[in-house]
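Supplied in structure tokens, the structure appears directly below.
In this view, the complex is presented without one of its protein chains, the others remaining in place.
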Amino acid sequence: MPLAAVIPEPNKPIELREFPAPDLEPNSAVLAVELSEVCGTDVYLQRGLLDGVPYPLIPGHVSVGRLAKIRGEMLDVEGSAFREGDRVTFLDVHRTCNACWYCLVAKATTRCPQRKVYGITYGAIDGLAGGWAEQVYLKPGTRCIRVEAEPESFMSGGCALPTALHAVERGDIAIGDTVLVLGSGPVGLNVIILALMRGALRVICIGAPKQRLDAAVELGAAAVFNFEEHDEAKRLDWLLTHGRLPDVTIEATGHPDAVVQAMRFTRDAGRVVIVGQYTDHGAVSNEAAFNPHLDLNKKHLDVRGCWGSDFSHFYRAAQLVSDPVRSEPWTRLQPKLSRFGLGQANEALSAVASGEVLKALIDPRMGI
Amino acid sequence: MPLAAVIPEPNKPIELREFPAPDLEPNSAVLAVELSEVCGTDVYLQRGLLDGVPYPLIPGHVSVGRLAKIRGEMLDVEGSAFREGDRVTFLDVHRTCNACWYCLVAKATTRCPQRKVYGITYGAIDGLAGGWAEQVYLKPGTRCIRVEAEPESFMSGGCALPTALHAVERGDIAIGDTVLVLGSGPVGLNVIILALMRGALRVICIGAPKQRLDAAVELGAAAVFNFEEHDEAKRLDWLLTHGRLPDVTIEATGHPDAVVQAMRFTRDAGRVVIVGQYTDHGAVSNEAAFNPHLDLNKKHLDVRGCWGSDFSHFYRAAQLVSDPVRSEPWTRLQPKLSRFGLGQANEALSAVASGEVLKALIDPRMGI
Amino acid sequence: MPLAAVIPEPNKPIELREFPAPDLEPNSAVLAVELSEVCGTDVYLQRGLLDGVPYPLIPGHVSVGRLAKIRGEMLDVEGSAFREGDRVTFLDVHRTCNACWYCLVAKATTRCPQRKVYGITYGAIDGLAGGWAEQVYLKPGTRCIRVEAEPESFMSGGCALPTALHAVERGDIAIGDTVLVLGSGPVGLNVIILALMRGALRVICIGAPKQRLDAAVELGAAAVFNFEEHDEAKRLDWLLTHGRLPDVTIEATGHPDAVVQAMRFTRDAGRVVIVGQYTDHGAVSNEAAFNPHLDLNKKHLDVRGCWGSDFSHFYRAAQLVSDPVRSEPWTRLQPKLSRFGLGQANEALSAVASGEVLKALIDPRMGI
Partner (left out) sequence: MPLAAVIPEPNKPIELREFPAPDLEPNSAVLAVELSEVCGTDVYLQRGLLDGVPYPLIPGHVSVGRLAKIRGEMLDVEGSAFREGDRVTFLDVHRTCNACWYCLVAKATTRCPQRKVYGITYGAIDGLAGGWAEQVYLKPGTRCIRVEAEPESFMSGGCALPTALHAVERGDIAIGDTVLVLGSGPVGLNVIILALMRGALRVICIGAPKQRLDAAVELGAAAVFNFEEHDEAKRLDWLLTHGRLPDVTIEATGHPDAVVQAMRFTRDAGRVVIVGQYTDHGAVSNEAAFNPHLDLNKKHLDVRGCWGSDFSHFYRAAQLVSDPVRSEPWTRLQPKLSRFGLGQANEALSAVASGEVLKALIDPRMGI
């Protein structure tokens, strides 16, 4: 009976549970998990800060592993059948319906109301539906993607990679642009990689703590600034020492006030992408004082919310890490990963919450 | 000596002054003003709420009249020379430099730092540089546009027409969209006309007072709602009775909180254009409570500031009102215009400030 | 047993056949056809000019009628269940897979290789899968759309309406543009309606015969020109009498040479949409002499192929014709429709092939 790590209810420690081996429906499969990850959302999940989560729950939305068992047929996007033994990841979003107004008319599939997310809105009641487990049951309709790389390479990006890819796409970066990244967590670091890959002349980053800013520099950031040591006015001064304000700012912080700062920190007629507000942390503070005349209208800004990822972002992410040349930045991140066994999930969560690790992975192969 | 109405300094009543007849530089002209207008910005100008205004000042940025005198050559965009007697309007923005980074690299000409605006940032010291006057001196490089319509037709749109055209362009309305307009002042009414012209299935409007909402209905709004009688929660309820939230919202109100409401009132993955924040009215209030997670990121919104107009908006505006078919909505607005002589400029300002008139025009031909 | 008109094999006359009443799968329905139509593609179908057609075949891709029988559940895009008796149309494209690279990565669903089209790539072997029949069997997954209008209103647009809507969307028309439409068949006429609805200042049309050009004028075309009476050089002269060449040209002719002319007839840096080449009529002729330097590169043109329609185009089409205001142009087309019973399908085809009718409808309610 496969083991899984379970959040029994909000604010309770994670515990290990055995699950019955899944009973495969037609055109479904079992994934033998090689690696899953711990992302900021998992911290909020454990604290009960997300709506619509059916506790108890196996966390872990983005994972990689090998197809251990296939019933019927699982096809890739080229129409080729997967075989048992293939290494794959899968789009954590399931059941995007392709039948509702949002899917078919607005073509805004990340806002489809039918979508369910493995490890977030699928709970333990749905079976092995999260990645912090020896096995994941890939329900019919789950979209798998071949990964032709070591699991560590893919997980260096993890869920932050498709999220960042979507944000960079929304940022519409031109060759020669200066890009500012607010936040130096996994999404911020992936944005740095991808903004450079998209042709930015210079990418600069305001984040914390120092160790993450060091990683930013290693990944190619031209300059970094520690927000813990400098208030908004000093950050703006620092930006101006680099010339005109940035063309594009991508906010990936989790702090509401950073949204207003992102507008202020961007040059007139530039673009701002908001991808750091996945959890409700309340309203912008009085201190931030959002002034629509000065911060938005007069600046002629484009401010773009960026929610979720779709299949194309996962697919291209898998292509990038599977490519010998393009995967290079993620390879550089690999030594910075911290690996935890299923039995160490609580420690993994704490390490992510404190920011002491750059990225924590769950490796069910490590044993308990 | 031509007469002009002058704001001597902030919060002082307007007074009439005589100006020396302009001494024409090469490739300049004199416009004999037929009509100019009083827009909300003029109210703020008189109250001293705009930065960088060189009082004393002749207000009036958008005007129409006949070329009374031309020295050298004034060409239209087709390369044809204007002749004395031609009816024209002119782009109120002068000296967009076509030489700076904003003009040449960002291609964001409405943010060119060199631009000067007749009636706003040109003062009396610059001569006859505002429309509330018998004559305007059209400096070399001023872009004139032929108007093949009665002056009243063109001024039914006035400066609100190119502003609204820019906003509707930024809104990227698709045939069949539902468009919400916040605000029923001149910009809001022109947005209603143009959103329908652009193919919106339904345009609805939240504004005040009743008389302006009546005008909104007359121009084709499918439904209107008075914000003075209903708080934010009721406005949202009302919107939902019309089905899904609107695809596109265009904010044209002047109230900072309306910016946040514009986001809340728009469907997920929709577009919001902010064109109502031309004057600094301070920060969004605590009551509005801008929540970037709920109001922007999770909604996957596009929020687009819209500053100023460029030549293309003026040119197309003049084409629309000069066309027998397309001008029809503005013709319908004509009887609602209020006309004031140069000597009644203070009354005109009061009437606009109180909202008692839909649009006030200054007609120097009326005598004092 | 429901009757249907069948093309037994290429170049054979249509004959009436009885089909067994469909055996409903779960979540399928039967449509009692009120109206179907005869489009240019049906003429080519009968002549065997399309690839991949499984003769014998019931033609008729776009149809309207009432749901006579539902098994299980058929939902609209809002998630509401259809009821027996509802008037609907349906997206003629079935089985867009939402699983292949074209659907999920390129997001080019009209190029999904899995798609099947009622009345074109579904044959008689698939049952009642074409609209020239008393009933259509709506297989599971068929996307129905409520039509709140008389069937004649919807069919005035017919399949040309969503096709034209897609083309106009691709043309990216701005308010104030001049639009040239090449072709005055059903697609061309719908493009005229929709280009005006999208804000074109003037729409002009080059087509034939006279009766269709008269319809173009009635729908709002500012000027028309008969290509049968004037060669390419004269057409160009005529265009130039209207000022600068058009901003946008939408080609809807069926003649390969018109594609090159569409480029030549458009102003520099304009847009050209090619929507008239749905059947293979061979290569551009030597006479047309496509010169990539003069016709494309130096002109800095955008040339956009436009294939098929997706659900959004059908949905918005149904909204337009269901709206009391927006449906007006199609209402004006209604008296020009020619109606044929199932037993007159051969006559209907001939009338369309010769161009003697503007649009032919098949009305199975007329009896044989």
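Order of writing sets the chain letters: A, B and C. Residues in each chain are counted from 1.
In this text, a contact is a pair of C-beta atoms (placed from the backbone, for glycine too) under 8 Å apart; a residue touches a chain by one contact, two chains touch by 3 or more.
Computed from a predicted structure; not experimentally measured.
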Option touching the unshown chain, where C:Pro26, C:Gly282 or C:Gly367 are the choices: C:Gly282
Touching the absent chain when the full complex is considered, from C:Tyr102, C:Phe154 or C:Phe225: C:Tyr102
Absent-chain interface as seen on subunit B, which is shown: 75, 77-79, 98-101, 104-105, 107, 143, 310-312, 315-316
Hidden partner chain, residues of subunit C it touches: 101-102, 106, 108, 110-111, 244, 247, 256, 259, 267-270, 274-284, 286, 289-294, 296-308
Where the missing chain touches subunit A, by residue: 78, 165, 168-169, 174-176, 194, 197-199, 201-202, 220, 244, 315-316, 319-320, 323, 325-326
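Following the convention adopted for this analysis, only the chains that are shown with their structure count from here on.
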Pairwise touch network: line, ring, star, complete, or other: complete
Rotation, 0 to 180 degrees and nearest 5, that superposes subunit B on copy subunit C via CA atoms: 180
Same or different contact residues where subunit B meets its copy subunit A, judged by the half mark: same
Whole-Å gap between the CA centroids of subunit A and subunit B: 43
Residues of subunit C touching at least two other chains: 78, 315-316
